[in-house]
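Right, chain A next:
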Amino acid sequence: MEKEIKRINAHNITDKEFFYGHKGCAGCGGSLAVRLALKVLGERTYTVIPAGCMSAVGFVYPQLCFSTNAMISTFAGTASMLSGIAAGAKALGIKDFHAVGIAGDGGTADIGIQALSGAIDRNDQIIYICYDNEAYMNTGIQKSGLTPFGARTTTTPAGENIHGSITQKKNMFEIVAAHGISYAATASIGYVQDFMNKLAKAKEVKGTSYIHVYAPCPTGWGTPEDITVELAKEVVDTGLWYLAEYEYGRFKLNKNPKEFSSVENFLRKQGRFRHLDEKDIAYIIESRDKKWEYIRENWEVA
Partner candidate 1 sequence: MIEIRWHGRGGQGSFTASRILGAAASLYGNKYALAFPSFGPERRGAPITAFTKIDDQKIRDRSEIIHCDYIVVLDETLFAPSLLQDLKPGGKILINTAREEKYKAISPDWIVTFDAVAIAQEILGRPVTNTAMIGALIGISEVIPVHAVAESIKNEFSSSLAEKNIRVLNQSYERIKGEWL
Partner candidate 2 sequence: MNKPQLMHYEKPKHIKDYPCGPAAPAGTLVVKNAGWRTRKPIVHKEKCTGCCLCYLYCPEGTIFKENKKVGIDYDFCKGCGICARACTHKAIEMIKEGENGEY
């Protein structure tokens, strides 16, 4: 049943740039996710970006950096505005288009989750991309529902009593899958081929698709701007993030590392984790192992 989808790579992807001249920080992982997503989706795409980094850096009149149709939504309204666009275009008889929403972790897992849930429930013909940099970066690095355990943010300061965020990341991928969504996937800008494959798949999906792409933020994480992509690869190799898909009602793991690379090395590269002690790191590893035990037991493993 699975349809053969044309692989998109560096050579056959369109040369056109649809997100250009923006004011994102140098080395921004989120803007790479946006750029690649728009290139895969192509010219006949309506893009909705909520209030947040990508709209703040891409839409300041008169410098307008999306060269395809795009608009800013309210912070909570990415998915609902997208639903409206899809419905409006359908009602007007517009054919052969994609409606994509691209929101950050806070815009997705916190303030935007209600609208996202509604859109999936209606199975609207939309693609929703969450670029996850694990905190509210636009407002200056505050904890979101996707901030991982131990991360220092301006609202989860790391002191002697509390070592940064005390909560784990909300499990957005499985929350979305629990709706019985047509297609959901996790991705990372460290594995762009996988990310592009999933985008290409989402283009063909009938109904709602959701892609959760891990996208480091050098500014918020306290990392050098040139290692953004490497961090995004490493997080997958350490097992702290995973590449998976949910379709036809089944979960599928796309990459199953035989051995995980060092969590500690990964964490120590980042200012936001510098304060963690051995116990904290042990807890992070323990949580990872639990998760992987579950995944390997319950999901289809490639």
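Observations, loosely collected:
Note that a residue touches a chain if its C-beta (ideal position, glycine included) is under 8 Å from a C-beta of that chain, and two chains touch if they have at least 3 such contacts; residues count from 1.
Regarding candidate selection, all candidates are chains of the complex that A comes from, given by their letters.
This structure is a prediction, so every number in the text was calculated from the model and none was measured.
Of 1 or 2, just one candidate touches chain A in this complex, namely 2.
The touching residues of chain A, counted against candidate 2 in their complex, run 10-11, 13, 15-24, 26-29, 31-32, 35-36, 61-71, 189, 192, 224-230.
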